[in-house]
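Have a look at the structure that comes next, please.
Of the protein chains in this complex, one is absent; all others appear in place.
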Amino acid sequence: MARAVTTQRKAINTAFAWGVGLLIFFPILWTILTSFKTEAQAISDPPVFLFFDWTLENYAVVQERSDYMRFLWNSIIIAGGSTILGVIIAVPAAWSMAFVPSPRTKDILLWMLSTKMLPAVGVLYPIYLLFIKLGWLDTQIGLVIVLMLINLPIIVWMLYTYFKEIPGEILEAARMDGATLKSEILYVLTPMAVPGIASTLLLNVILAWNEAFWTLNLTAAKAAPLTAFIASYSSPEGLFYAKLSAASVMAIAPILIMGWFSQKQLVRGLTFGAVK
Amino acid sequence: MATQHSRSAARLMMAPAVFLLLVWMLVPLSMTLWFSFRKYLPLRGGDLGWAGFDNYVRFVTSSAFWPSVMTTLIIVGGVLIITVVFGVLLAMLLDQPMWGQGVVRILVIAPFFVMPTVSALVWKNMFMDPTNGLFAHLWKFFGAEPVSWLSQASLESIIMIVSWQWLPFATLILLTAIQSLDSSQLEAAEIDGAKPVSRFYHIILPHLGRAITIVVLIQTIFLLSIFAEIFVTTGGAFGTKTLTYLIFQRVLESQNIGLGSAGGVYAIILANIVALFLMRIVGKNLDT
């Protein structure tokens, strides 16, 4: 699509897009800046933007008060584990829905999505009691399973729409050549589906990372992820903007960095079948 | 051609996902249904017996019920409108040739990576605080009286916070859709002398229909259950109590599991009504 564009037009586009982009990004930028201020500077009137005494004190205080690495590790295990487990279960389901559709396929898909509509807090007690019975309270495995179930419908749907884009003729050809079901999936489908699976993984890691109801309510000390870490900084006594900012940056930085590095995959695959 | 063999294989492959979701749905759902007919007060000794439809009647006749349904719909609707409208505009902007497109795209999608709790805390304290918030400083700078956002414009503020979080998602999906638009079609229209506005309405928007449907559907599922944004900012005061929040109050603050469970059943019904409604309006686009 080599449309001729004047430099002037491009400059205007650039300026406008950068303006909008920075505006949207500003709250995050401001949080990052505030995390390097002292508490007094964080609320100074008028606010200081860049010209303050940069300090790492807040990060030191936060690290000293809570063992950041433990929370981070739990977040990684829970978000990563639930996503991988979810994809393992979802790939066969999505495959069969996409390539061997039955009249009920659409109903099953919509039903799966509808399981997400049960308000979490309404079932807190039932789930909590269940977790006690199973001994899953404050364990990584318990949260991995719950978050996997929460996101499974989205995973199935994303993969399904992605698999549907793969032309059926290729499969036919493979089958003609005598490929078994196993090799069909392994050698024909999977390579074609990798971008879709990658973006599914990414999206669900984000969703699981940010899930704040179950991860907070089903954990105590051992399995608590970064959402619980944030809950100990949210409104303490006294001035807290700078420390809250530091804790916030620590909580979102890993996922933000991951997202930035993989945004191409995310953009490519995040279609939900929206592109025909 | 789907053979009998591949059909049964397909069923087998679908089984784990379907089975797990069935369990995940049925176990809590049946427990919720069971509790909703019980007088279940943990602080008064637990399960105190059969309650009939008392919980259902009490939940729906409480003065907070209908306002909470309205609040839920306003928040969901408001966020959907904002994210779709601005998402389309933003997607079109990002599709234009420019320098540093990748960086701008990163800036725009960043809010999606922020935990709801964190974004609510940041907005509440560092932007909307009537004394120390950045908005208050900005207002004062222009000689205006600072606004108490979370009490005077509570619903608008929450819609804004949530929209900020979901705009990147809408933009991303719409952007992928726009990029798949055949540019020769647009060029042809341009040569035919079609005005930008009419090009937008007759070519771009129809092409985006399907993507908009997806955005609306997925976001609705998530928006119906937003919680952290309200819990952190207003705690349900100033008319920001959604149905989810009302259930939270009944279950965790009033410690009335029976009443909360009845509320949960209503919430499921509401969600399904909304879903049906959505299918009617936009379902045509979703011929999968």
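For reference, chains read A and B in written order, and residue numbers begin at 1 within each chain.
The criterion applied here is as follows: contacts are C-beta pairs under 8 Å (C-beta built on N, C-alpha and C of every residue); 3 or more make two chains touch, one makes a residue touch a chain.
Convention: contacts and distances are computed from a predicted model.
Trainee: Tell me the UniProt protein name of the chain this structure doesn't show, selecting from "Cytochrome c oxidase subunit 2", "Sorbitol-binding protein /mannitol-binding protein", "STAS domain-containing protein" or "4Fe-4S ferredoxin-type domain-containing protein".
Mentor: Matching "Cytochrome c oxidase subunit 2", "Sorbitol-binding protein /mannitol-binding protein", "STAS domain-containing protein" or "4Fe-4S ferredoxin-type domain-containing protein" to the record, the invisible chain is "Sorbitol-binding protein /mannitol-binding protein".
Trainee: Return the single residue from B:Tyr56, B:Phe127, B:Phe169 or B:Phe231 that touches the missing chain.
Mentor: Answer from the full complex: B:Phe231 touches the omitted chain.
Trainee: Of B:Ala9, B:Val27 or B:Leu41, which one is in contact with the hidden chain?
Mentor: Of the candidates B:Ala9, B:Val27 or B:Leu41, B:Leu41 is in touch with the missing chain.
Trainee: For subunit B, which residues touch the unseen chain?
Mentor: Output for subunit B: 41-46, 58, 62-64, 129-132, 145-146, 148, 150-152, 231, 234-239, 241, 249-250, 252-256, 259.
Trainee: If you put the missing chain back, which residues of subunit A would it touch?
Mentor: That gives, for subunit A, the contact residues 39, 43, 64-66, 124-125, 128-129, 131-132, 137-138, 216-217, 220-222, 224, 228, 231-240.
What we mean here is this: only the chains that are shown with their structure count from here on.
Trainee: I'd like the Å distance between the centres of subunit A and subunit B, where a centre is the mean of that chain's Cα atoms.
Mentor: Comparing mean C-alpha positions, subunit B is 16 Å from subunit A.
Trainee: Once bound in the complex, which stretches of subunit A touch subunit B?
Mentor: Residue positions touching the partner: 1, 3, 5, 9-10, 13-14, 16-18, 20-22, 24-25, 27-28, 30-31, 34, 43, 45-47, 89-90, 92-93, 95-97, 99-100, 102, 106, 108-110, 112-127, 129-130, 149, 152-154, 156, 160-161, 164, 172, 181, 206, 209-210, 212-213, 226-227, 230-231, 234, 241, 244-245, 248, 251-252, 255-256, 259-260, 263, 266-268, 270-276.
Trainee: In their complex, what parts of subunit B are in touch with subunit A?
Mentor: Those residues of subunit B that touch subunit A are 1-2, 6-7, 9-11, 13-14, 16-18, 20-21, 24-25, 27-29, 31-32, 35, 42, 90, 93-94, 96-119, 121-123, 125-127, 132, 134, 137, 141, 164, 167-168, 172-173, 175-177, 180, 183, 187, 210-211, 213-214, 217-218, 221, 224-225, 227-228, 232, 243-244, 247-248, 251-252, 257, 260-261, 263-265, 267-268, 271-272, 275, 279, 288.
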